[in-house]
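With one protein chain removed, the remaining protein chains of the complex are shown where they sit.
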Amino acid sequence: MYFLDDYSGIFVRYDLKRERGEAKAVAVEDEALQQVIQCVVDGDTDNIGEVVRKALETKDPMEVINALVKGMNEVSRLWDEGVYYLPQAILSSDAMLEGIEICEEKMGKAMVKKGVIITHTAEGDIHDLGQKIVNALLRANGYEVIDLGKDVPVDEVVAAVKQYKPAMLTGTALMTTTMTAFERISKRLTREGISLPFVCGGGAVSEEYVTSFDLGIWGKDASQAPLMAADAVSGKDWRQLREKWNG
Amino acid sequence: MYFLDDYSGIFVRYDLKRERGEAKAVAVEDEALQQVIQCVVDGDTDNIGEVVRKALETKDPMEVINALVKGMNEVSRLWDEGVYYLPQAILSSDAMLEGIEICEEKMGKAMVKKGVIITHTAEGDIHDLGQKIVNALLRANGYEVIDLGKDVPVDEVVAAVKQYKPAMLTGTALMTTTMTAFERISKRLTREGISLPFVCGGGAVSEEYVTSFDLGIWGKDASQAPLMAADAVSGKDWRQLREKWNG
Amino acid sequence: MAKYTSMAYQSADEMVFGTAKYPVKYGRDFEVGGGLVYPELVPHPRPGSEETKKTLVREYEKMVNDVLERCVQLGFPGIQIELEHVYQMTRNPDWGGEIAAATKRLMDDYYQKYGLKSAIRATIADYRKPDEENMRDSDALKNILATFEASAAAGADNLSIESMGGKEITDYAIVRQDIKGVLFGIGVLGSRDVEFLWKKIVEIANKHGVTPGGDTDCSQANVAMFMAGGYLDKSVPHTFAAICRAIAAARTLVAYEQGAKGPTKDCGYEDPIIKAIAGIPISMEGKTCACAHSDLLGNLVAAVCDLWSNEAVEYHDMFGGTTAAVFTEILGYDVALMNTAVKMGKAKDLRDMMINSDKYRDTHGFILSPDNAYEIGKAIVSNSESYYSRARAAAIKAAELMRGDSKLLLSDFEKEVLESTYKALLSLPDKEEDFIAECIPVYQKQVKGFKPSNYGL
Partner (left out) sequence: MAKYTSMAYQSADEMVFGTAKYPVKYGRDFEVGGGLVYPELVPHPRPGSEETKKTLVREYEKMVNDVLERCVQLGFPGIQIELEHVYQMTRNPDWGGEIAAATKRLMDDYYQKYGLKSAIRATIADYRKPDEENMRDSDALKNILATFEASAAAGADNLSIESMGGKEITDYAIVRQDIKGVLFGIGVLGSRDVEFLWKKIVEIANKHGVTPGGDTDCSQANVAMFMAGGYLDKSVPHTFAAICRAIAAARTLVAYEQGAKGPTKDCGYEDPIIKAIAGIPISMEGKTCACAHSDLLGNLVAAVCDLWSNEAVEYHDMFGGTTAAVFTEILGYDVALMNTAVKMGKAKDLRDMMINSDKYRDTHGFILSPDNAYEIGKAIVSNSESYYSRARAAAIKAAELMRGDSKLLLSDFEKEVLESTYKALLSLPDKEEDFIAECIPVYQKQVKGFKPSNYGL
């Protein structure tokens, strides 16, 4: 077996040239809150419980929640800039959600969410990793997620939309022969006079397909989900979302 | 440069194994008509005029025409069976049509055609070889062809259909960005309440596209044109043609 | 269970495309690994065609005919077609059976008329839900086995599957860069599930006199690889994904220990390691599966293949014919080039070109370069005390190879991930029982629906 020493002309390692943002710490006055932020930025699920409980000894739950959110915002920035990758964001989200749960217990009620989003994986499809990532990112960004799970019949999706009246619905599918359920959902909703952004993505789901039926917006990447949710909650309709995110 | 002697495992010359039909002569009693048939079978455009004129000395023009048609039928069989290729069929068609013209002169009127077919090449498209082959094969099979030529505007096609009331319309296109004219033609005709088989084919024209609009039947190959025309003339509508020839 | 404890090949250099230690013969005069490479074409039905059995069978008939016709048009000596089941084909065993039968009819026809060699792989869909049902006794499992039976009876020559055991854990672990979870999900749970399933598949294959083909860690290692993506992606670190792949080799190997004979499944990128250990013929996919997904080892992955695949292409029209025909053509010429090299006595030259094209392009190509794949194989067979021990050894070896070759350039971030993953691997217990005891409570807490009993634990 013969190995070259010089690979020029065969490939270029563009990935090494990539600019990389810097991990700046978010500084706050309070030591306890600083630790909360740090735990979220580090995705430190082992210690988040302890530092949140410690902070709650002196701080109002909403103050602690704000610190958690501040940490998560920092993580989003680091991910955007390529300092962090998805796993760092997911771990931070785990940490943050655990912290919020503790705060909510202390408050005796759930914090106010930005809006309700329903997510599901198509009927016949048992690959729900994409949906799980979407769930994590939406929750990390303050949305209430109704998770219908995987292999969800069309009827069930339509019923859930009627029941929860979400700002946005998402569907994930790996296979094209299961994604046809999305079009059926769209038709059922439209027939019942319901109009909301229905973001579809995953595996074999293509922009051409999703934009061929009403309500459909193609989601290229899980990381778009919170931004799309923000648009939906702000009152943009599905046509406006499609105009912005597709084409 | 290094050349192998043995190509087994790399490719198999399936074309050499192909069965080949045999060129049987069609025998008729009359010597003069036999020569007419032979000229058509041979695609002999140099001598067809002479032998047809000779036959007309003793035969009725319709008898000669029947001999010409008999020769062409033999050619179709030979092409089907792989003895002949397209050029042989085209040359025979040239010979036959030249012969018919002479007979028609003698009769003082045109022979009765099986039906009228309009052909055209799409607007913006100057590649009309496919159409020319279709024309030749349709004429060789006894159809009257209204040849609108190439780069034909939608309006002109629609107007011609209204004027000539053909049994079938064909459209040829090499480019997908010109074939979109076919859909516009279909819409215009449908809106005016005209229904006829509209066979579209050539270069980039796909079955998926053609069967996506009303009237459209996808033509895979020029050699199908006479058979489709026969169906259209026999009264089959576009849905029946599509059912038979596509899918 | 009996485990491989030695390598099928004396050295990596002995391995080359087209030839396997243990060739497989089946189908219509079709031999895999016997000296020549054949294409394996995987057509995928259009959305909507799954509506009824009739429409789906019709769709397959058209696709299969396009593939076979293109082979004859261009003089390709033979082809394998994979019927990679969409959900509906396995959910309804008679659908899968009827499609296999229709495919066989067409293949018989082309074989008689032209002598075109051919074979059918039926890849049954594993649609068990690890976190919702009993993996070892569910309706899904019953249908899966019934569809294996129906396919074998109807004419499938090779029975394969992309099994899902452990996916509930790896789905959780991959996106958290949790190497312990990956090792548990793929290395332990995956291996145990492969063992469970393949005992049954081999039994069915033997009963019908067809060939038990192979498995692939598609649902886990490919998830890591696809998410890792290209140079610009920032989902899963590439060094981490490469280590997941090494672990997958130890898992997929179990199918062959249970009696599968290959050719392996195309999307098992771990297969060069499998071939080095087990000597069975392998199907691979690389540049010509760009229709299905992108990868950073488009040429290298062909270096020791026996079948060369497009992975999956949805049936549509292109200018040059249907996608099924188009990708048959590209694969067929790729393969013709390899077979020409064989005939010229230059197969190893071409193999080395393929390797050098991608060995240092990225981590996956690096660890699957035959020399490194061979080393990982050795780590596996030398640590055969348990599924866990060999999976961990494969992971450690992959990490060490990446750490030890200065020609493999890594960004600072990738280096950090590699170092932390390596350290985590070293810190894990040596014994499988200790590892399992440590993992069960952790993942029962973290992964909703995880049931150790699904894996006999």
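Residue numbering begins at 1 within each chain, and the chains themselves are lettered A, B and C in the order written.
The working rule: a contact is a pair of C-beta atoms (placed from the backbone, for glycine too) under 8 Å apart; a residue touches a chain by one contact, two chains touch by 3 or more.
Just so it is clear, the model here is predicted, and its values are computed rather than measured.
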Among the chains present, which touch the one that was left out?
A, B, C
With the full complex in mind, choose from B:V28, B:A204 or B:A230 the residue touching the hidden chain.
B:A204
Of the residues listed, C:G35, C:G259 or C:G321, which one is in contact with the missing chain?
C:G321
Among C:T90, C:N356, C:N383 or C:N454, which residue is in contact with the omitted chain in the full complex?
C:N356
Which parts of subunit B are in contact with the chain that was left out?
1-5, 7, 10-11, 13-16, 18, 20, 79, 82-88, 90-91, 94, 124-129, 132-133, 136, 150-151, 175-180, 204, 209
Contact with the hidden chain only, please: which subunit C residues?
44, 69-70, 72-75, 229-233, 286-294, 296, 298-299, 312-314, 316, 318-321, 323, 325-327, 329-330, 332-334, 336-337, 340-341, 343-344, 346, 349-350, 352-354, 356-358, 361-362
May I ask you to list the residues on subunit A that touch the chain which is not drawn?
2, 4, 6-15, 17, 176, 203-204, 206-209, 247
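Here is the rule we go by: only the chains that are shown with their structure count from here on.
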Assign the assembly's chain-to-chain touch graph to one of these shapes: line, ring, star, complete, other.
line
Any idea how many Å lie between the Cα centroids of subunit A and subunit B?
60
